[in-house]
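As you look at this complex, bear in mind that one protein chain is not there, while each of the others sits in place.
Chains here go by letter, A and B, matching the order in which they are written, and residues are numbered from 1 within each.
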Amino acid sequence: MTQLQAPESPPTAGGRPAGTVLRRLAGLPPRAYLALGVMLLFLVAGLLGPLLLPFDAARTSPIDRLLPPGSVLSDGTVALLGTDQVGQDLLSEVLAGMRTSLTVALVTVLVGGTAGLLLGLVAGYFGGWADGIISRLGDIQLAFPSLLLAILLAGVLGPSMVNVIIALAVTRWVIFARVVRGSAVAVRDREFVDSARVMGASHGRVLLHYILPSCLPPLLVAATVQVGLTMVAEASLSFLGLGAPASQASWGSTIAEGRDYLASAWWIAAAPGAALALVVVSIGILGDLLRDASDPMTEL
Amino acid sequence: MTNQAAPHLLAVEDLAVEFDTPQGPQRAVRGVSFEVGECETLAIVGESGSGKSVTAQTVMGLIPLRARVAGGRVVLEGRDVVGLSDREWRKLRGERIAMIFQDPLSALNPSLTVGYQIAEMFRRHRGMGRKDARRRAAELMDQVGIPDAARRLDDHPHRFSGGMRQRVMIAMALALDPLLLIADEPTTALDVTVQAQILRLLRERQRTDRLGMILISHDLGVVARAADRVAVMYAGRIVETGTVAEVYERPAHPYTLGLMRAVPTSRDGGAPLEAIEGQPPSLTDPPTGCSFHPRCPFARDVCRESDPEPRVLGPRRASACHFTEEVIANARER
Partner (left out) sequence: MPASAEPLLELTDLVTGYRLRSGIGRRGGEVRAVAGVSLTVRAGETVGLVGESGCGKSTIARTIVGLVRPSSGTVRFEGRDLAALSGKEMRRLRQEIQLVFQDPYASLNPRMTVAALIKEAWRIHPGLVPRERWDDEVRALLDRVGLRPEHAGRYPHQFSGGQRQRISIARALAVRPRLIVCDEAVSALDVSVRAQILNLLQDLQRDLGVAYLFISHDLGVVRHLCDQVAVMYLGKIVEIGSKESVYRDPSHPYTQALLSAAPSLDDWRGGERGEIVLTGDVPSPLDPPSGCRFRTRCWRAQERCRDEEPALVDRDTGHPVACHFPEPIPTAAGTGRLVKE
């Protein structure tokens, strides 16, 4: 019989609950703007760059190899980031790599996220043997270091973009499923869910309108973070030669190429490396902020 | 039931407490004054948002985060304790003034035994040795009505029922013989029969230890049973004070009158209750003049313009209303 205290202040004239998140995001600390700016830059660069500075893996130019940043190439253009060991413009290579990384990361998170969402909902809401199977499966999979698992799969399937996505998605779904399952379990016994059942709502309706909306915010946060981590994973695979095929640029493979020239032509590895680091850190900052914004109790 | 109150143990004068909120400063307590003497129980009654809990916390020096005392004094045994440092408060808490809360589970450490927690009061503040402290703890648990006290010293809080946990909290609060006990909704989370036990226990302890007590409650029945005097709070102010008999028999403020009428009694025969219209006011943007006027059946123009000061109606009896006489007459009619 606890006397539930109403909040000290009477109800605010706020709008939709989602609106609260956006409003909180409106008053952001400086690092947020920095991160957003970086991300936007990279996004635009990744999308437009290859159009302006097309990268062709086949076109090599031995005369221009290993030139430092700012050099003028044989065809008169300036290589802002230098050239690699086969004479290609590093900048165009990095831009193309951006596109690869982004595509792989986004599709992976989409596929893995959807699978994780569905499985997490089933496990969390229905519990019982479904939960038992799904959770144990997830536990078993997590017992393997995800990168090794990805290597195994990629090695078996062979190098191609699609296979990279499959390999990475398989290693990611567990994380999403866990996050969703946690939310589902927390929500399914809440009184407002009971209220829906008493009204006669079917499981489908309850899942769609009651459980799912509560699971989405943490899922989005996890997805944001995973985009960055997946980029690193993809780069790692490509670095090992198991990722994108040679015809496609990838930061990982570029870094791999630059490994042999660290002392002489350090920019080959440094440029994609720095780009990767910047993007992942920015995504990380944004993910943190998104998580803090969805929790009304924390200070941004 | 009323006792002669000698020099007051506690006197609160014009206390004001503000919260910092995104919507601006929220004045939760706006000029509250009362006093408590030895061996008497003052009840502070109010609904959610009245400021009663914040007042209690401020008196104990436990000002919530984002809040600060914006004015007034809290005089404990002749000394103003507003703004005291933590160190100085530690000397006072437990020894001179103690507090019990609504939820004993959150006030007790779940990983330590009850005996340890009570004994610690004696070890730390009285320098007792382990054995002596333990013995005192068992005595204390016995005094508050916990059966089989010696054995239960070694139980953890979760092994006690709600009522027993509350007794443990009372034991801890009274361990060092404080002069004043603040009870913030001590029985709200308890079953009715257990509530009766606890109220009776508090009464007994007050008699034996000559405790002064402040009882914070929203329950008018509990106040009627357990208190000598009552102060009714609304929107951060005290709107009426007096002995329980005076205030309950003949309320002198429209809000008090409204509250009394809103409680179902055996006499009303199931007829619709006289509910107070509307809702409690916003504390960031309170109504002009008297904060109760939008809901008050006696309100007139002057109520909108000027906030009434407490009008003295007798010794330690006051009501902050422009039309007190009308209210009293109205109450008498029924």
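Throughout what follows, contacts are C-beta pairs under 8 Å (C-beta built on N, C-alpha and C of every residue); 3 or more make two chains touch, one makes a residue touch a chain.
These figures come from a predicted structure and were not determined experimentally.
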item	value
Sole residue of B:Ser85, B:Ser106 or B:Thr193 that reaches the chain not shown, by the stated touch rule	B:Thr193
Residue touching the undisplayed chain, where the options are B:Leu220, B:Ala252, B:Leu283 or B:Cys296	B:Leu220
Residue of B:Leu112, B:Leu273 or B:Ala329 in touch with the missing chain, whole complex considered	B:Leu273
Sole residue of A:Phe55, A:Tyr125, A:Tyr210 or A:Trp251 that reaches the chain not shown, by the stated touch rule	A:Tyr210
Interface with the undisplayed chain - residues on chain A	1-4, 6, 10-17, 190-192, 194-202, 205, 209-210, 213-214
Residue ranges of chain B at the interface with the undisplayed chain	1, 47-48, 147, 161, 163-164, 191-197, 200, 218-222, 224-225, 244-245, 248, 258-268, 270, 272-276, 279-280
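The rule is short, and it goes like this: only the chains that are shown with their structure count from here on.
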item	value
Chain A and chain B: spacing of chain centres that average the CA atoms, whole Å	53
